[in-house]
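Only one protein chain is missing; all other protein chains are in place.
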Amino acid sequence: MARIGVFICHCGENISATVDCAKVSELAAGLPGVVYSTDYKYMCSDPGQSKIKEAIREHNLTGVVVSACSPRMHEPTFRKACAEAGLNPYLCEMANIREHCSWVHEKGDATTQKAFDLTRTLVEKVKNNHPLESIKVPVNKTAIVIGGGVAGIQASLDIANGGHQVILVEKQPSIGGHMSQLSETFPTLDCSQCILTPRMVEVAQHPNITLYTCSEIESMDGFIGNFNVKIRKKAKSVNEKLCTGCGLCTTKCPTKNIPSEFEQGLANRTAIYVPFPQAVPNKPVIDRANCRYFLTGKCKVCQKLCPTGAIDFEQEDEIIDVKAGAIVLATGFEIKNTDFFPEYGYGKYKDVINGLQFERLASASGPTQGAIRRPSDGKTPEKVVFIACAGSRDPAKGIPYCSKICCMYTAKHAMLYKHKVHEGTPYVFYMDIRAAGKNYDEFTRRAIEEDGAKYIRGRVSNIYEKDGKLIVRGADTLLGGKPVEIDADMVVLATAAVSCDGSESLAQKLHVSYDPYKFFAEAHPKLKPVETNTAGIYLAGACQAPKDIPESVAAASGAAAKVICLFSNDELTREPIVAKVNRMPPPIFSTCMGCEMCISICPYQAIDKENITNRNGEVIKTIAKINPGLCQGCGTCVAFCKSKSIDLEGYSNKQVYEEVLALLNN
Amino acid sequence: MERNIYLPYRMKVAKITEEAPAVRTFRLEFLDPAEAENFSFKTGQFAEYSVFGEGESTFCIASPHTRKGYVECTFRQVGRVTTALSNLEEGDTVGFRGPYGNTFPIDEWKGKNLVFIAGGIALPPMRSVIWTCLDNRKDYKDISIFYGAKTVNDLVYKHELKEWEERPDVNLYQTVDPGGETPEWKGEVGFVPTIVEKIAPSAENTIAVVCGPPIMIKNTFPVLQKLGFKDENIYTTLENRMKCGFGKCGRCNVGKTYVCKDGPVFTAAQLAELPNEY
Amino acid sequence: MENDFEPKIVAFVCNWCTYAGADLTGTSRIKYSPNVKIIRFPCTGRIDFMLLLKAFSNGADGVIVSGCHPNDCHYTSGNFHARRRWVVFRTLLDFMGIDINRITFTWVSAAEGAKWAEVVNTTASKIKELGPYEAYRKITNEIWES
Amino acid sequence: MSKIKKLSKESFPLLIKKISETQHVYGPVSQGKRISYQRISSADELASDFIIPDMSAKSFVFPKIEKLFSYTKNKDGVEVQDINLDNIPHRVVVGIRPCDAAGMESLKAIFSWDPSDPIFETRLKRTTFIGLACNQADDYCFCTSLGGSPGDTKGSDILLTKTDTGDYIAEILTSKGEKIVTLAPDLFQDVEGDLQKEKFLANVPKRFDNSDLQNKINAAFNTDVFDEYAMRCMGCSACAFVCPICACFDIQDETKGSKGQRVRLWDSCGAKLFTLHTSGHNPRETQGARWRQRLMHKFSYMPERLEVRGCVGCGRCSRRCPVDMNIAESLNQLIIDN
Partner (left out) sequence: MGAINEIAARLLETGEAKVVIGYGEGSFGSVRPAFARNQEEAEKLIYDKRCTQNLAMYVYKKEISPLRKLAIVANVSTLRGIIRLASENQIKNGDIITLYINELGEVIECKALSEIEICLAEITPEIKPEDKELIDKLDAMTPQERWNFWISEMESCIKCYACRQACPLCYCTQCAVEVNQPQWIPVAANTSGNLEWHITRAMHLSGRCVECGQCGEACPVNIPIHLLPIKLAEEIKNIYGTVSGMKIQESNTLSTFKPDDKENFIG
């Protein structure tokens, strides 16, 4: 029989508070095949691991079960410890008696019994484990970065500077993202474009970076080190190679009244356009939805004018196949628009604007050249109400989380307004001021103390228009909920930051998890903040959760570091949890009948046909063959195979069968 | 009441020897001393070995009946029961039901030369009779052993091979299939029948015992016949699939012959009479 | 008798969503019934319907099968394949009169720690109400009673 | 020791009732399209108007699952619990067909051959067979070709023959039969003169001449007559399992947690895995060889080694074969060919 060691962890009191660990250890000692059983305060600690190692050597163990926390937490830790003691790491299994037992049940016999049942189940499993060797697969040292905002730019530059090829994919005609729309940035009030545009140019000029704008991910397959990605490059109707970016077309385009996305609708653009003067690439694209030629079949003014003949109305979407070893997701965020808020007028009041619109108003390159003028009539507003937490932290609106950046940018907006309109009064409605961060609290204090922003703690219940004024009604909770009413000239809503439209479908294409708000999910909230559950795909910036610029950049550099780490080896070592088709001595060779249904069921195209030939080279039998480099170990083929000819290491038929039996037969 | 014929003796795995890849020898000792006392067998017989919860498997008894107090079996891990056996450790309990079948007529062989020819995992039944004869060495004249396996690593009973090699009263010829040799290999290279033909033991007053896979037996018989061995003097053992061991389950019939009762030891002359269903 | 009845319920869950979701239930310290015990699989696609049969023949009173929501499978499509398998399997069991109320199929994501607790508690109380699965036990025990 | 009595049609149900007071009574029961030997508590439950039950009566002495012993595994090893033969029930089978009863003798030959199987012996000893002679037969019946008859008394403890009045002629054949009579002696009436049992029996024509059958079938061993069978036979075990004599078996372990039992299960020489070695070698490689084995075993090897045939001509295997492998036809062909 096997020689199994069982190690019950108290996890301080996390487990021992509800589970009688000594009892579990004692019961485990009575299981057939268990030759050593013990319990200890912290199995994952050095002394805990030493106990395991000693037991392996002393009792010549053939398998180890650690009953402790979730294997998703410490399985690698204990497997490594086993390996260090000379036991194949795959002969170690964990029973989850913390997350699945001690933390979810009350103290008592039933909980202790369950901890033992789980332990016994894993003991029976481990008896059927086999020593496994890790699998090596080659790494393609090209990274794809999806999203060209500040996070994507940072990640791309870091990886490219690390000497690796980067493919940067941007949905919009230009990179730059939201940061390029900002006026000044907190807490330093330095000009956003001034610090961003040099980096955008660096991207454009970097020999290791290939930039695809107006492009999106069409599909992805493969796995870490070996992704195959199809990129859909949408037709720009302008031949980039021929276009010199002279801009003549944009000046002569007859369709001039399209609200500019970049200007948040505060200014117009033409149908052939460059989103903003510093765009990268600085070459126009035709917006087919608004182009007169595409709408009516007549016009072609731009084509007639173009000195290089770069206008190509026939251009089609292009599908580009690329291979990459890693993917960085940096698709950023969106903000809720003002029409999301019935209480604030459903977006029908022109002078109720969102934070990004205010950024454009305050921006020197914006529609007002930086002068604060209200959109309705261009007057300089004398009273501006800023409402923080517009939608955020509001479970009723489906956004229970904090958008994180609003407190800071609202303070910044109040300051910018005051700096530009000295006689004006900024009011700020807030729930709490969250200004944790280097120089952040000082910044908000400055807004209040030096710039005289009037902070009112409370919510705005509604806004209505009266005599050319916006009547803002709220309550001051610091004054016991005293009603407040302000006749404002303009209201700026710090609307909630939400995940981008399409992030769900992108997550599905890339097989990464996402949270209920469609932000991409990190592999571990603390220890793997820039990794996803899908190996080889990393997160940068606000696509994961609302983040400010320094955080986004830090995450981007973190993701880049992960990619560079991955690329530092020519081969990747993979877990040997892969499926395998059985082989037998002749005349059977394999019980696989070659029905090939597993080929259609495999999500990774990891199964192929294999011919078994005789000495004369004639095919005797055709069976399935699994490519261990492609197989990800999902086991769908295993459960499907009628003749049980495929098995999955780590979750073999024998293992799971014995688990079921052990769990139920106590 | 008579003993339940399906009830095995419980035996302790006293010693495990790794012989070759996936091949092990178990030394089994009775848990009940009374059972040990009453137990006896003769070389050539087989038994049903079982792992409780997994089932029974048939192997010959690989130890000689001249050595009391234990039985040994050697098996290769292939099916469910042999896999379960392989997972056992010393001290574990197995079931043992037997002995069954006929024996090598070693008394009739007294005063004769003996040639043992074995291939691969078929040495175990041979080992029993070899040791039985060696334990009564004076009863027999020349003893030669031919043993071959696919590779050097696949040779079983490596220690005993060494012992036989060193004994002056045994001629041991070891061989491995072409390609199975190592740089250190000092034995022959070639298939067993070829080596027998090359060494050409005399058929005069000689008994030949051949054990091996069907293909080896098929190729060795003609060689022996060419060397002058009479079919009556060539012995082998059959290893048909069995379940009961006592002529009821219907598996091991070869024609009207029950391998479990009439065999497993047959002469080439007897085999010639049987239909080709073994 | 019904009050004392502690059902045996096996949960077959995928590693990436439901197992992680159940981990989150733990980290969130949401309490649930100890009757349910989890067996971890890489994916719902790996869960062989024969294991469910083994669970019942070994005395389970109920079974939970749970994995990633559609479109969320870590392996892209294991749960889609599983979904078809369960549709057919459930039809078959129902046609044979096996009590399909004893099998809970559900999707629980890594973020749905609270949902996991709810699934467990609902299933446990339902099975408690249904009582031990005597009908199945009778046929599995017949060979042991003679 | 045969004694002839009469059992009126009114007494028959009373007899069943009387026996059920002390013993379990079994008899052919109709269940949907199926007729099988089942436990009964009254004569009403018995099926009527049928040729032969779908399954033979062999399961009374050789059940499809026979526990051989049980055991408990624990950390220190294994505790074995032998079966207790005392637990084997006393049973009375009513309405067993003469062919099924005759088959008991062949089964006994197999299980009593050295070493004798105490489980089988005890089951046989404790089962009383009250046979019912056949008053109808079909084309598949061929008992007469093998020396049996629709009124054959072999294997029965009492044989009943239903007369045209619905009353029964009861032949009391063994001491076990006598014991039944003593349970309700009043129900059995004495008779005088010859009741002409033959008059009430079905007519089963002889299909072939069985003289020298063994040698003729031996002569066919290496002929190509089995080639067509090799193609047609699909290798299921239906013929063996419905056969009253086929006794090939498998031994397996069944476990439940730490408990286990070793069981003896029906098996069949027609199945390809039956003789397959773990090495992949199969001594009976083709279905033709396996079908030949079935015939040879019944008509050559068993007569040679056990002095009984392995067939009583009940015709079940042929009736039940999905591909119409007709054993009487095969025998006839072998006899003609050789």
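Each chain carries a letter (A, B, C and D) given by its place in the written order, and its residues are counted from 1.
Rule of thumb we're sticking to: a contact is a pair of C-beta atoms (placed from the backbone, for glycine too) under 8 Å apart; a residue touches a chain by one contact, two chains touch by 3 or more.
Fair warning: this is a prediction, and the values are worked out from it, not measured in the lab.
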Partner chains on view for the chain not depicted: A, B, C, D
Chain not shown: contacting residue from A:N88, A:T591 or A:N627: A:T591
Candidate in contact with the missing chain, chosen from C:F12, C:F41 or C:W86: C:W86
On chain B, residues whose C-beta touches the chain left out of the figure: 79-80, 83
Residue ranges of chain A at the interface with the undisplayed chain: 588, 591, 593-598, 600-601, 622, 640, 642-645, 653-654, 657-658
Missing-chain contacts mapped onto chain C: 49-50, 53-54, 57, 70-71, 77, 80-81, 83-100, 104-107, 119, 135-136, 139-140, 142-143
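Keep in mind that, in the parts below, only the chains that are shown with their structure count from here on.
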Centre-of-Cα separation between chain C and chain A, whole angstrom: 31
Centre distance in Å when chain A and chain B are each reduced to the mean of their C-alpha atoms: 66
Mean-CA-position distance for chain C and chain B (Å): 51
Interface hub residues of chain A, defined as touching at least two other chains: 661, 665
Residues within chain D bordering two or more other chains: 73, 256, 279
Chain-chain contacts as defined at top: A-B, A-C, A-D, B-D, C-D
Footprint of chain C on chain D - complex, ascending: 65, 67, 254, 256, 259, 261, 263
Residues on chain C engaged by chain D in the complex (per definition of touch): 58, 143-144, 146
Interfacial residue positions of chain A with respect to chain C in the complex: 70-73, 96, 98-101, 103-106, 110-111, 113-114, 117-118, 121, 504, 508, 511, 513-516, 521, 533-534, 577, 601, 603-604, 632-636, 638-640, 648, 650-651, 653, 656-657, 659-661, 663-665
